[in-house]
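With one protein chain removed, the remaining protein chains of the complex are shown where they sit.
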Amino acid sequence: MLEFEASLAKAEAHVGVIPVPAAEVIAAQADVARFDVRAIDEVMQSAGNLAIPLVAALTRNVGDVDAQAKGFVHYGATSQDAIDTGLVLQLRDALVLIDADLVRLTQALVHQARKHAGTLMPGRTWLQQALPTTLGVKLAAFVSALDRHRDRLERARHEDLVLQLGGAAGTLAALGSQGLAVSEALAEELGLDVPDLPWHTQRDRLCDIASILGMLVATLGKLGRDIALLAQTEVGEANEPAAPGRGGSSTMPQKRNPVGASIAIAASVRVPGLVSTMLIASVQEHERGLGNWPAEWETLPEIVMLAAGALAAMLDVAQGLDVDAERMRGNLGLTNGLIFAESAQIALAPTIGRDAAHALVARACRRALSENAHLRDILASEPEVVQHLGSERIDALFDPGRCLGESSALIERALARHPRQAH
Amino acid sequence: MLEFEASLAKAEAHVGVIPVPAAEVIAAQADVARFDVRAIDEVMQSAGNLAIPLVAALTRNVGDVDAQAKGFVHYGATSQDAIDTGLVLQLRDALVLIDADLVRLTQALVHQARKHAGTLMPGRTWLQQALPTTLGVKLAAFVSALDRHRDRLERARHEDLVLQLGGAAGTLAALGSQGLAVSEALAEELGLDVPDLPWHTQRDRLCDIASILGMLVATLGKLGRDIALLAQTEVGEANEPAAPGRGGSSTMPQKRNPVGASIAIAASVRVPGLVSTMLIASVQEHERGLGNWPAEWETLPEIVMLAAGALAAMLDVAQGLDVDAERMRGNLGLTNGLIFAESAQIALAPTIGRDAAHALVARACRRALSENAHLRDILASEPEVVQHLGSERIDALFDPGRCLGESSALIERALARHPRQAH
Amino acid sequence: MLEFEASLAKAEAHVGVIPVPAAEVIAAQADVARFDVRAIDEVMQSAGNLAIPLVAALTRNVGDVDAQAKGFVHYGATSQDAIDTGLVLQLRDALVLIDADLVRLTQALVHQARKHAGTLMPGRTWLQQALPTTLGVKLAAFVSALDRHRDRLERARHEDLVLQLGGAAGTLAALGSQGLAVSEALAEELGLDVPDLPWHTQRDRLCDIASILGMLVATLGKLGRDIALLAQTEVGEANEPAAPGRGGSSTMPQKRNPVGASIAIAASVRVPGLVSTMLIASVQEHERGLGNWPAEWETLPEIVMLAAGALAAMLDVAQGLDVDAERMRGNLGLTNGLIFAESAQIALAPTIGRDAAHALVARACRRALSENAHLRDILASEPEVVQHLGSERIDALFDPGRCLGESSALIERALARHPRQAH
Partner (left out) sequence: MLEFEASLAKAEAHVGVIPVPAAEVIAAQADVARFDVRAIDEVMQSAGNLAIPLVAALTRNVGDVDAQAKGFVHYGATSQDAIDTGLVLQLRDALVLIDADLVRLTQALVHQARKHAGTLMPGRTWLQQALPTTLGVKLAAFVSALDRHRDRLERARHEDLVLQLGGAAGTLAALGSQGLAVSEALAEELGLDVPDLPWHTQRDRLCDIASILGMLVATLGKLGRDIALLAQTEVGEANEPAAPGRGGSSTMPQKRNPVGASIAIAASVRVPGLVSTMLIASVQEHERGLGNWPAEWETLPEIVMLAAGALAAMLDVAQGLDVDAERMRGNLGLTNGLIFAESAQIALAPTIGRDAAHALVARACRRALSENAHLRDILASEPEVVQHLGSERIDALFDPGRCLGESSALIERALARHPRQAH
């Protein structure tokens, strides 16, 4: 907000609306070190917003130095101009930080996805083993989603982070015929674009940012949840990096809790409600909202902080992900071959029909379960299957490396934006 | 979903995965008229999703005609492929309808904004009269927001409405080495793009659409709320169009309730919670979500329907908006000139300083209130004011047409995309 | 709503406000079979609510039979009286059905909890094995929560399901001095209580019901989630009941998906957003809300249906829960004794101090992990441990039956309301 006030004064001096010396004094005084933030905060309650006591304090400070300059503080602006543009400047900084971590997280996942392009593991649907897949294709899907979020944030930075300057009713009335000239100069000063119109009560740009961060956090929450599920004692396929004191228990010495995942999941539980608040809050009355506007003040910063925190937590996890490829392969063997049931069905379908194949293999699966036998042996004991496939092809059905479909090609498609780095 | 199944068969025949005659039979049977929708719905409960009984019914129908073709129904696909691609096709159609109404609503508002570019009315902040503005600039801000929503939807149609085909675990395993070829052919058949990867559990694209519709509904809710506020008995500046039976009361013969606004406001209250559900639901486990995926099934369609309904309701209102420009002008006179207080302060600031001007005018406002006198007369009785401004300039301060700042320019900026139509 | 109109007429006849024969005609005509519901629905859009066209249709029907009675339809009431009281009557019926299933579900869980009071299984925190527990204590915690929900619903039925009759502005003005008398008679007729005041825009009672159902659904969601986690291929401790066609896959013949859990989880993802909508919607303006009131119309019924559906789904699951006690016991052995680490620490703490014991056992756990040895053997090789505990007591530490603490007593406390049934 102080950056807004300083830049506003400079822009108005540039355009000739206020004297240059006044602008210089205002800009010099707009230094947070000169303010008693707690005192400003206390007045805010009855004033109704933070800009009123801040502008009052700035005016006092300026007046102490230059009685004439005092009259040109916050000239032609309204409280919301300072608050909204201040918010936009903060969002701009925050999104730079978020983008940097997003790049790092994506790189870490690209690296892991390439490394594990051939690491076989069970694909799971409805929390049940379904078909073999690879850790590479699993992680590539996150790279793809995170790339989309980066693109969205990049777009949002251009479309949404624009100047707010409208004056009391959004018409720039207090600046007479120089409102647009001041807007242009101020935007230049701050490095922001000028929107077609002030947006005091058209809040879609802020909702856009909130929504994109909401989607990012959902992806991070899924990454955390998938890793926490893989880290279960009974699954044991991946763990968060170990570090002294990380994920311990106050009472159980053996515990290694997935604390990074927990942070991301917690964010993914909290942010959706906050995004809904931003949408509800954006229905603001006439030329300035009452109640709904203040409802944004803590909500959007919370969304930003939760997104940044979840991102940092998952960056740690992704960079140090502790993969147990042997356990993954071992888990593929847990079902007595049932995880290959689809392969068998697909192999039989062309000759006996998809329907009959489904029925035949389902029956074989039930036998495998009740007899605690391997599906391969059950199928090898069915004359119809042997007749159609031959025993060699039956064996081949149970090679996980042969039933990965387009996994490799899919990984390459998803990672195409991220060229392998030369050494 | 039937369109998906028919096109899948055709694409697979084209690529050579299934026989052409089988594809022809499947496509011919994939006709909703041949299905008992209620029976399918009943099985769904225990099956867990709608595709299972639908595919079973389609398989039966195909089998009745051609026993061999039966084996090629839904070949290599999983339930979610049919459900998600079916959803994408529905969304594509829905967004065309929404866009059409969005164009109509924007045109209606452009027309009203141009017509009322000079229609003076009170600008209101915190539900209090603040400064004069025009109905034109008020409506132009909605045009600007709706144009942004159109751009977002246009982008979303390209980015988000992509094919889903991944098979049981998202690797296209059941199609062996022809998974990508089938994907390309199927996408061609349906007129959709092929994504880099199947997105069974990466749901950000659907959340993107939900969020954009959420923002659109918020704008419509604000339009409805502003009009409902203007339609209050004590304000009376605008009304919804009158029509027989519209907005009556079961007991009060004089009532003309803003029913269109009510529909838009109701949607703006309901959709944010649904958007938050989409975000929460998008944290889906591993290769297929359990519970969270089904949570989307009714939620996204509800968002679409609420958006479309709110849009249609506000289209009616905007096209027939009943503006009382005389009452607007009259309301500008309600405050004994207090609405012009900022003008007075601005006029005095350059000579006596912004701070002193604020204090002087605030004092004059209090006198105007307590003495029930016009602010102009109070100011004219203050020697300091007369000395600095002169009585003619004092009078001019209270001409609303002179304190509109950049209103006209702002309207033109906001409406620049919408050229005036030649007659 | 028709029940409201019929009872209103009878009550007004009873009090003497309208003629008895008119009330008889109205009551006879208030039969849903006599109405074209679709036509009423169509008019609703422009009328603004459902009561207006319904009352109009009832008035026509009555008029066809008795021209004089026509004038006494809906006498003194407003649309919202019919809509709200109609809703209350529906809620009353719905809560009876929900309570019945809640009783059945609780009984099923009480039965399972008693049966499995001694069924040992791993307790899990942060999705990691922590300490042994029993299935009995796990299920007893659900019984306890469901009993609280029953108590809340029972209370809500008395406190919240009250008559709405207030007339156009909530003052019963149209009934002159007989408003309260009619209220009493109408409430008597419908079997509802009379509130202190009409509650057209004080919606806390409806929010109370929504919140309680929200809490119930959260408990059902947790029950579903816990069971789905136990049903994972790698855990295999419990499964949903098997039934033909239940939880199959369109492509994987071996799948047995937890479809009941999925329904409950989906509800637990959807209902919170709907509860937030009820709270937002309950901020209704003055004597009748605009937009916010209609926002309730579909939201509360959805909450009720989702709760009822989740309840029915989990009732099926609980009644047929397929427990694999052997696998549970087997899973206790997965960690080479680490799950008993706390026991060892507790045993050592009194002599060497909690801190030193924690450090010693944590060190032993790390050795057990790195050497792939059983924690018992590691501890037995530590002279300090042997000295303090002796080898017999070391062995006893690893008996899961000895480290259940107060499990049995806790089950009895939780099930105290549910006496064992005599045979």
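Per-chain numbering from 1; labels A, B and C assigned in written order.
In this text, a residue touches a chain if its C-beta (ideal position, glycine included) is under 8 Å from a C-beta of that chain, and two chains touch if they have at least 3 such contacts.
Because the structure is a prediction, the values reported are computed rather than measured.
Among C:Gly71, C:Gly118, C:Pro301 or C:Gly320, only C:Gly71 touches the chain that is left out of the view. Across the entire complex, the residue among A:Thr78, A:Thr219 or A:Ser407 in touch with the chain not shown is A:Thr78.
Contact with the chain that does not appear here is found for just one residue of A:His111, A:Arg157, A:Arg246 or A:Arg367, A:Arg246.
Among A:Leu146, A:Ala168, A:Val182 or A:Cys207, only A:Ala168 touches the chain left out of the display. Although one chain is not displayed, its contacts with chain C can still be listed: residues 48, 59, 63, 67-68, 70-76, 123-127, 130-133, 137-138, 140-142, 144-145, 148-149, 152, 159, 167-177, 179-180, 195-199, 201-205, 207-208, 211-212, 214-215, 217-219, 221-222, 225-226, 229, 265, 268-269, 271-273, 275-277, 279-280, 282-288, 290, 342-343, 346, 349-350, 352-357, 403-407, 409-410, 413-414, 416. The chain not shown here touches chain B at positions 122, 124-131, 228-229, 231-235, 247, 249, 251-258, 262, 272-273, 276, 280, 331, 334-335, 338-339, 341-342, 345, 358-359, 361-362, 364-365, 375. Contacts to the hidden chain, counted on chain A, fall at residues 43, 45-48, 51-52, 55, 74, 77-79, 167-168, 174, 221, 224-225, 228, 243, 245-252, 257-259, 261-266, 268-270, 272-274, 276-277, 280-281, 290-292, 294-295, 298-299.
We take it that only the chains that are shown with their structure count from here on.
Averaged C-alpha coordinates put the centre of chain A at 32 Å from the centre of chain C.
Residue positions 48, 74, 167-168, 174, 221, 225, 265, 268-269, 272-273, 276-277, 280, 290 of chain B each touch two or more of the other chains.
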